[in-house]
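Written out below as structure tokens is the structure these notes cover.
Removed: one protein chain of the complex. Kept in place: all other protein chains.
After this line comes subunit A, so read on.
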Amino acid sequence: MSVLRLIGRATLLHVKQLSRSQFEIATALFVPLVQATLAVYLFRAGTEPHRLLEAAVGAGMMAVWSSVLFGSGGAIQNQRWQGTLEMLMLAPRPPALLVFPITLATAVTGTYAMIATLLWGGLVYRIPLDVADPLAFAVSVPAAILGLGMFGLLLASTFVLLPNANAINNTLEYPIWLVSGMLVPITVLPGWTGPVGAVLPTTWASRAVRESVTGSGPVWPSLGVCLALSLGCLVAGALVMSYVERRARANATLALA
């Protein structure tokens, strides 16, 4: 109970800290305009207006993913630059519990871009916002965010171990959009991407959200798989995080030397 309270509070404060960065906000509001435009032109060819909404939601999921990838991938480095990493690690808590709220916060702030995408789509391109299953939509979006936040912990902990984390970060953004079926349906992708996509929580998150928008399938199984995979990432991330913390104390890399 107190752990949930800690996660809730800490996430809220990190969302606050992130949301007050003008750069982040500007990015979250304007990148979606580009993405909504892309989505519309990619799918204009199709005649049903529903495809447009589906594309806009997919673009929104891409925004959440980008936020998690860059925010979580660089989470530990960011805390180190702020000088807060030492103060965090000094708290009598497992290191994963200190970092998870940060990665969850990056997923939450990713929704600004999702909302902006839907708004731009509605305002500029008159995409009708008629969601097939509003209840499932209202549940699957937060659940998808929670899942991506858990996935973020694994990213945060493994990326600090990689010497070229930034380069890897940049190369992961588009492939995962594609493989997870955020941009185009998985069915049009080459067969070998299937297994890759199937183990990524991002695939199941965007599938669940899409299903709730289009009513094309049952939402709950996808959501269940998404959360199960995410939970796996959370556990793996927590293990790696404990290793990272110990290594950082041995190598004196908690502080900015």
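Brief remarks on what is shown
Criterion: a contact is a pair of C-beta atoms (placed from the backbone, for glycine too) under 8 Å apart; a residue touches a chain by one contact, two chains touch by 3 or more; residues count from 1.
The rule is short, and it goes like this: contacts and distances are computed from a predicted model.
Missing from the rendering is one chain, named in UniProt as "ABC-2 type transport system ATP-binding protein" (options: "Fe-S cluster assembly ATPase SufC", "ABC transporter-like protein", "L-serine dehydratase" or "ABC-2 type transport system ATP-binding protein"). Contact between subunit A and the unshown chain involves residues 2, 5-6, 9-10, 13, 16-17, 20-21, 82-84, 86-93, 98, 246, 249-252, 254-255, 257.
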